[in-house]
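Every protein chain except one is present and positioned as in the full complex.
Letters are used for the chains, namely A and B, taken in the order the chains are written, and counting of residues starts over at 1 for each.
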Amino acid sequence: MKRILVLLVAFGLLLSSSALAYTITVAQGADAVSLDPHRTNDQPSARVMRQIYDTLVVQQEDLQLVPGLAESWTQLDELTWQFRLRGGVTFHNGEPLRASDVKFTLDRLRDPATAAPAAFLVTFIDDVTVVDDLTVNITTKAPFVPMLSHLAHTATSILNEKAVTAAGEDYGTRVVVGTGPFKFVLWETASRIVLERNPDWWGGEVLPSQVVFRPIPEGTVRAIELETGAIDISYGLEPLDARRLEADPNIRIAKVETLATHYIGFNVQKPPFNDVRVRRAINHAIDVDTIVEVIYRGQAVRATAPISPRVFGAHPGLEPFEYNPELARQLLAEAGHPAGFTTSIWTNNNPIRMQIAEVVQAQLGELGIDVKIQVLEWGTYLADTAAGLHDMFILGWVSVTADADYGLYSLFHSTQFGNPGNRTFWSHPRVDELLDLGRAESDPELRLAYYLEAQEIIHSEAPWLFLVVTTEQNGLRANIEGFVPHPAGHHRLYNLVRN
Amino acid sequence: MSSAAAVIGASPRRKMWRALRRNPRVVLGALVLAVLVLAAVFADQLSPYPPNRQNLRNSLSPPGAEHLLGTDQFGRDVLSRIIHGGRVSLQVGFISVGIALLIGGLMGLLAGYYGGRLDSALMWIVDVLLALPAFLLALAIVAALGPSLVNVMIAVGIAFIPVFARVTRAAVLTVREQDYVAAAQAAGSSDLRIMFKHVVPNALSPVIVQVTLALAGAILSAAGLSFLGLGAQPPTAEWGSMLSTARPFIRDAHWAVTFPGLAIVITVLALNMVGDGLRDALDPRRKDA
Partner (left out) sequence: MLQYILRRILLIIPVMLGVSVIVFSIMVMTPSDPALLMLGEHAPPEQVRALRERLGLDQPVVVQYVRWLSRVVQLDFGRSIRSGRPVLEEILQRLPATIELALLATLVSIVIGVPIGVLSATRPNSVVDHSATVLAFTGLAMPVFWQGLMMILIFSVLLGWLPSSGRLGGWQHYVLPTLTLATSAVAAITRMTRSTMLEILTQDYIRTARSKGAIERAIVYRHALSNALIPVVTVIGLQFGGLLAGAVITETIFAWPGIGRLAVDAISAKDFPVVQGVVIMFALTYALVNLIVDVTYAYLDPRLRTRYE
């Protein structure tokens, strides 16, 4: 009897494992830079790392925060949080997950010697202490309520101390070890990254046996590969391709509003942008709806608030500045510029931004505002706007934690001028106050109220021309099931089924 | 031209013109170029619309009565932008080739005339420039100096220096051995005078061939660099950047891509046909087949 049972079980296991042997091929517009979360903070890398690593807290697709590697947490006092780690979790190299790994990871992220681009995410941490193998305490410098959303970001993925120390400079390219649903197999630069199923994953069953990421820079070709079935998923399709593929029965388009806002900023230190009437006038002078339609072609929605509506704390009820050139002319005249003025708009060579610059130039030209377009190389762009050398500039901001604190603080607080994020050099004492209150207030209702008021002031004072919140259109072959796109762009692939 | 050569029968010049006129490729090419130059000079008068006038509601409309070649994503008239783009391309071509000719020609002239260590030194520079593929060199220069049409002209100009240095040097070497040069030297003419009175005019023919071919190459390189976003900046109409910005629309509004592409093909083809024909006609070994 026992033998028959054993045979049945073995047979069952054989069946289940062999039935689930399929590869999911994903194409994106660029290759990953590194698979070390402390080395880079770019989207293509994060999308791959999402499959390999886990974070203490998990931010689901609906932006709810649920336990990840930390199965529970408690706030011991105003500045101290205690995290209890899940037991029995192992890294891909067989090492068990320990609190020391968490301490190692967060310390390394914070260490100036690491020069991690995402270090700014954890500047609120004062110290990380190991209590026991499965318990770790995090103390903050000041009460910081958004902490949990920060600990859900892929940049805070938990690394294995042993693996990282042993690999040295080769970590992230040759050696990649995480606790996630997929293990790193190989990386042929600019060609493919291959990941294989981690059968011991704590988070559930990993359905695909393999995931392959392919970088295909040309958008048109990405769409073609999807059409011919050479790939299963394409992240980010060109707008016209997406529109055309919607009609294709073999393809499904998965649309998701992202956490990214795009805006045109005014350098309020430089006249005439120090006059709010001028800023409001320009807001009325640009036909944003047409920009959305013609430039983004359906891959964006008009922004009314400075943060995406998917972000916690976003103001749902702000009125957009209506397109009204007459009103704009009036305001300009009131501000003392009836005949317009000369100015410039800066951008980097991002094709969408350049198109926006051209439209702005044309439309402001009708008001007598002579706008020169200045295209800068990305590094120079960031440096020079940080130094306040610009007049107007086009930029985007991704509220990666989906929390209003991240979306507003760096952009509008008086302590964040320049590189940290506030390139308009605008500030307002009440907004400062509200933002400081917001990050320390644990009552979500009260927090929301603070952020709503702050956004109302920002909206009225218009240090920005609010443009759009982008939507991402991902293409999938119709036989792929289970794909739920994440607003942050780090889509999870472990539950995909291929029919 | 030396008096000795003028005496010897139907001058090479006359022969050359005859050969050129009989070559239909050259004639056609020259005609096309003439049209191009005219269009570039009279761009403003010939364009039905201002090249940068946007009409967002009319974005990506197909070729029709109102817009002969259709409109691009901003609703700008493609035909007008192509005409103005021709002006830009010719400007870029002439200036960059001009730079290459001036610097390279001078280098070749000096190297060929004086020989010796100067020759070795100058040719070493040329070899170094040749070791770096022209496009890579141009790419790096533009990336370092920043994206702009002017930097593209400089970069492409520098990349073409070796071509002119070598051609002028070779031509100078053949001329240098001639009797009349030795005679002039013996008579006490200054080097400079000899160079410009005797050497340069005789080196002219191969150089002209190279100029035409280099123009074609320069326009192609500039279009390629603009395609990568390193050249013409918005809203300047330039064929390469027009091609680049319209590429996401190639499957649904191909005219925004096809017509600038065609413009490039026709121009570069015409230049190559003329240059090629010139090279054939000037080839001293050529026998009338």
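The rule is simple: contacts are C-beta pairs under 8 Å (C-beta built on N, C-alpha and C of every residue); 3 or more make two chains touch, one makes a residue touch a chain.
Note that the structure is predicted; figures quoted are calculated from it, not measured.
Across B:L68, B:L102 or B:V265, the single residue that touches the chain missing here is B:V265. Summary of contacts with the chain left out: across A:L76, A:A190, A:A333 or A:A478, the touching residue is A:A190. Looking at A:G88, A:P112, A:G204 or A:P429, the residue that reaches the missing chain in the full complex is A:P112.
Touching residues on chain A toward the chain that is not drawn are 33-34, 36, 39-41, 112, 115, 117, 119-120, 169-173, 188-192, 214-218, 220-221, 224-225, 227-228, 230, 377-380, 382-383, 386, 410, 419-421. Against the chain not shown here, chain B presents residues 22-25, 124-125, 127-128, 130-137, 139-141, 143-146, 216, 220-221, 223-224, 227-228, 240, 243-244, 247, 250-251, 257-258, 261, 264-269, 272-273, 276, 280, 283, 285, 287, 289.
Operating definition for what follows: only the chains that are shown with their structure count from here on.
Spacing of chain A relative to chain B, judged by their CA centroids, is 47 angstrom. On the chain B side of its complex with chain A, the touching residues are 52-54, 56-57, 59, 73-74, 143, 146-147, 229, 233-235, 245, 247-253. Against chain B, the residues of chain A that register as touching in their complex are 218-220, 238-241, 244, 287, 290, 293-295, 349, 351, 354-355, 357-359, 361-362, 373, 375-377, 380.
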